[in-house]
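Report on the following structure.
And then chain A:
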Amino acid sequence: MSLEQFLSMGGYGFYVWTSYGVTFLVLLANIIIPIMQRKQFFVKASKKQRQSL
Partner candidate 1 sequence: MFLIPNAVVRFFHRMASPPHFYAFTDKVMPWLIIIFVLLTGFGLYGGLYLAPADYQQGDSYRIIYIHVPSAWMSLFIYMVMAISGAIGLVWRIKLAEIVAISSAPIGASFTFIALFTGSLWGKPMWGTWWVWDARLTSELILLFLYLGVIGLYGAIDDKRVASKAVAILALVGVVNIPIIHYSVEWWNTLHQGPTVTKMDKPSIHISMLIPLLLMALSFKFYYLIALIQRIRIELLQRERNAQWVKTKVLEQN
Partner candidate 2 sequence: MSLFYAFLAIIKRDLLLAVRRRTEIANPLLFFILVITLFPLGIGAQPHLLQAIAPGIIWVSALLAAMLSLDSLFRSDFDDGSLEQILLSPYPTSILVLAKIIAHWLVTGLPLLIVAPLLAVFLGMPTQSLGVLLLTLLLGTPVLSLIGAIGVALTVGLRRGGMILSLLVLPLYVPVLIFAGNAVEMAGSGLPVDAQINILISMLCLSLVLAPWPTAAALKMSVN
C-alpha cells in the first residue's frame, strides 16, 4: 500500500484525518495547558518570594 493510498483512506481521508487531528490537538492541549500554568505559577511564586526577602 502506497502512502497516498494510506492517506486517502478509501476516499474517507478527510473524515478520518480530521477526526484524528482534532483528537490529537484536544489531547495535546490538555497536557500543555497545565504545564504552562505550572511554569507561570513558579515564575509568579519566585517573584513573590524575592519580594518578601
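Inclusion criterion for the candidates: all candidates are chains of the complex that A comes from, given by their letters.
Keep in mind that, in the parts below, a contact is a pair of C-beta atoms (placed from the backbone, for glycine too) under 8 Å apart; a residue touches a chain by one contact, two chains touch by 3 or more; residues count from 1.
What you see is a predicted model, and the numbers here were worked out from it, not measured in a lab.
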The one of 1 or 2 that touches chain A in this complex is candidate 1
Listed in rising order, chain A residues that touch candidate 1 in their complex are 1, 6, 9-12, 15-16, 18-20, 22-23, 26-27, 29-31, 34-35, 37-38, 41-42, 45-46, 49
